[in-house]
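The complex is shown incomplete by one protein chain, all other protein chains being positioned as in the whole.
We just call them A, B and C in the order they show up, numbering each chain from 1.
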Amino acid sequence: MRAASTTELMAVAAAREIADGEIVFAGTGLPMLGAMLAQRTHAPNMTLLFEAGAIDPRMLHLPMSVGDSRTLVGVAQAAGLFEVFNYILQSGRVEVGFLGGAQIDRYGNINSTAVGDYHHPDVRFPGSGGSADVATLSGRTVIMAPHERRRLPERVDYLTSPGWLEGGESRVRAGILTGGPSALVTTMGVIRYREASHEPYLDSFHPGTTPEAVREETGFPLDISDSTETLAPAPEELEILRRVVDPEGIFIKP
Amino acid sequence: MRAASTTELMAVAAAREIADGEIVFAGTGLPMLGAMLAQRTHAPNMTLLFEAGAIDPRMLHLPMSVGDSRTLVGVAQAAGLFEVFNYILQSGRVEVGFLGGAQIDRYGNINSTAVGDYHHPDVRFPGSGGSADVATLSGRTVIMAPHERRRLPERVDYLTSPGWLEGGESRVRAGILTGGPSALVTTMGVIRYREASHEPYLDSFHPGTTPEAVREETGFPLDISDSTETLAPAPEELEILRRVVDPEGIFIKP
Amino acid sequence: MEDKLKTLGEAASLIASGSSISIGGFTSQRHPTALLRKLIKDGVRDLIIYCHSAGSDVDLLIGAGSVKRVEGAYQADGVFTPISPNWRRFVEAGRIHFEDYSNASMMARFAAGAMGLPFMPVKSMLGSDLMERWGFSSEERKVDPEAAPAKVHKMECPFTGQQLALVPAIKTDFCLLHVQKASPQGLLRIEGQEFLDVQQAMASRCVIATCEEVVKDEELRRNPELNRIPHFAVDAVVHLPFGAHPHSVHNAYDYDPEHLMEFSRASKDDASFDRYLERYVFGPDSHEEYLELIGGEARMRALRARSGLGYNPELARRGGDR
Partner (left out) sequence: MEDKLKTLGEAASLIASGSSISIGGFTSQRHPTALLRKLIKDGVRDLIIYCHSAGSDVDLLIGAGSVKRVEGAYQADGVFTPISPNWRRFVEAGRIHFEDYSNASMMARFAAGAMGLPFMPVKSMLGSDLMERWGFSSEERKVDPEAAPAKVHKMECPFTGQQLALVPAIKTDFCLLHVQKASPQGLLRIEGQEFLDVQQAMASRCVIATCEEVVKDEELRRNPELNRIPHFAVDAVVHLPFGAHPHSVHNAYDYDPEHLMEFSRASKDDASFDRYLERYVFGPDSHEEYLELIGGEARMRALRARSGLGYNPELARRGGDR
């Protein structure tokens, strides 16, 4: 069997962040791969949600976006943004939310809006979508991003989606009473956050890299002292990912 | 043909308050008779609403309450309180609302709550239901009540549903920017309200009574100088009311 | 997925005295009445009830002495009982606590609870005694952990300057529903009007649904646009055909005018209502026995809805005149 690609490694790492029975909010892209994989492996009783209106699908084909008809196969309810955001997310029922972002800073704050000046940006991104909402209102969040120094700065240019803000108690002080990032899964490893300080540390580095290389590619101080190598995907996980979750090769290039 | 009973007279008077094409909010009882009659006579394009969730029914049988399954025949939408109150009533789409009440005072304020002290009432009524909402948020309201002196006091014991409050501009001053009672249809006549002062006056007295008798049975000052006799129901109106709207004799006793 | 099918007894046993509850349905429609009878039989008391337009569901509990407090908007069974008789009797005698809102403001309070918000703004209540007269004083609220700290707050909109009423969210311990179809996993389908069932369910910590029919989860998922409450919000499902009697269930059966009038007549004083309870609540050993008591197959046939209408057009409805 072909060794796991970085994309596959990340999808498997994402899947492992989901416990069976949890209610999971997923955005477009890698989070969908992870959620579909988890549903087909260790978390058959998880409930998946998409903000566009699909509540608990049993998808047969990978969606291209959270609004895709493919999210409606076997769904419990075909609803809309109003129901998902209000009755499920804001009411505090979501246990884990998956997010991406263009920049992720030291405390897991996400920028999906703009690099440079907000009004005259160097690069403009799509914007929050549901990201700020999921980051604020989920029980915990898992962030997925390519690991590049410029994408992991000390402080995001625009804080679209609140992570631990400035660390410590700053999130609660801002009026956000629950949640916060539990993991940042990147192309190089998995970063987590210390309990009270919410300082980031490297939990694991992917096979083929080193803790030092990860720290080198990170734009904020990163404690690597507790890191171990990321557990490689099991052959069954890769098999399901390639043959069942994404046989069309939408994300996973053969 | 048997002459019109008081109930029939009131139902016909209620029907005549509806113009074709209007959106009408109706409560249980006489308003339903009036609305069903209007829909079958001069207002075939009216839209009827019930707070329990029926939007634009074409009823075949008189409902016993606004939640009755009979309100669902031919309905455009079977929704709920959330949709009807928010998207239709509070958003300002309702043109005329029909209300009843235990006491109606000089300025068309309604008491459906209690006579005597609120905490230890002499008589306790069912409460507002949607009455306060319809009275506040409809384009205009038509109130229907038995004409008895004690039921038409100068001031209600408990102001459940705002009419013109203390008259003049007091309704707008209270923050209610639209609506107000346009007619009070009683067992003796039809009372309306002067434009700026919102003082009540007798617009018409039902056949068989006199303006003076109406004033005598009214607990607040009533200008009777402009009154004429209520136009008697047309034979077709009575026919439809008896044979089509209420053939079971739920409200109309044969 | 977890199977949440329970017996009526198992479901009722979840609810302790002193709990806050809301009950699905509207006046004489789609209440989980069999479940309410079971609660009374089990001796559940001191209930705190949040409702909008209640009927002889809440009035049954009031008459049985099971209710400590009602926050709601309306208590009547339409034409059958224009004022719920036990409600009237208990309020006039000072035997229960109560606080009055309008239907739209109770709707907003449940919606706020369902949406995870501490309040909702409404344009209703302004200029009304609903705003000015409180059921419980600020002092009483301070010592009652279940009560909102205020009945309502008046607010000036920071965008437009217009006046609004802010009403406090409701979050109940239990929401009790009766629906047409439920899956063993708790996915619920409602036919006809939803009333406020969705918002009441989502504003509750525990949802118990009795239903006319248990349907496979996969079957309900074939028409996901028709499902109204997701499985993960529901804790127990009880298969209980005719579980809303004497109230109606759209597409299943009509209200029972004879029984509603008997209820109304029985509510004139404690002694006669005790006889009603003895006969219909404490007497039957099961829901099946209750159904036999009210007339069995013949009565159920007489109430059964006609397909395509959702009610029985032949029903003798003038029970009040007999």
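Assume a contact is a pair of C-beta atoms (placed from the backbone, for glycine too) under 8 Å apart; a residue touches a chain by one contact, two chains touch by 3 or more.
On a predicted model such as this, the values are computed, not experimentally measured, just so you know.
Trainee: Would you mind listing the shown chains in contact with the chain that isn't displayed?
Mentor: A, B, C
Trainee: Per the definition of touch given earlier, which of C:P149, C:G283 or C:G296 contacts the omitted chain?
Mentor: C:P149
Trainee: Quick one: which of B:G74, B:P221 or B:G249 touches the chain that's been left out?
Mentor: B:G74
Trainee: Using the document's definition of touch, tell me which of A:L37, A:A76, A:L89 or A:I104 contacts the absent chain.
Mentor: That would be A:L89, which touches the missing chain.
Trainee: For subunit B, which positions touch the chain that isn't shown here?
Mentor: Output for subunit B: 23, 45, 47, 55-56, 72, 74-78, 86-93, 137.
Trainee: For subunit A, which residues touch the unseen chain?
Mentor: Interface with the chain not displayed, on the subunit A side: 28-29, 51-54, 60-61, 63-73, 78-82, 85-86, 89-90, 113-114, 118-133, 136-137, 158-162, 165, 170-171, 174-177, 248-251.
Trainee: Residues on subunit C that touch the omitted chain in the whole complex?
Mentor: Against the left-out chain, subunit C lists 116-123, 148-150, 153, 155, 157-160, 162, 164, 166, 168-169, 190-192, 225-226.
Basically, only the chains that are shown with their structure count from here on.
Trainee: Enter the minimum step count from subunit A to subunit B; a value of 1 means the two chains touch.
Mentor: 2
Trainee: As a quick test, compute the distance in whole Å between the mean CA positions of subunit A and subunit B.
Mentor: The answer is 57 Å.
Trainee: Just give me the whole-number Å value for how far the CA centre of subunit B lies from that of subunit C.
Mentor: Those two chain centres are 27 Å apart.
Trainee: Give me the residues of subunit C that touch two or more other chains.
Mentor: Touching at least two other chains: 198.
Trainee: Give the residues of subunit A that touch two or more other chains, as numbers and ranges in rising order.
Mentor: Not one residue in subunit A touches at least two other chains.
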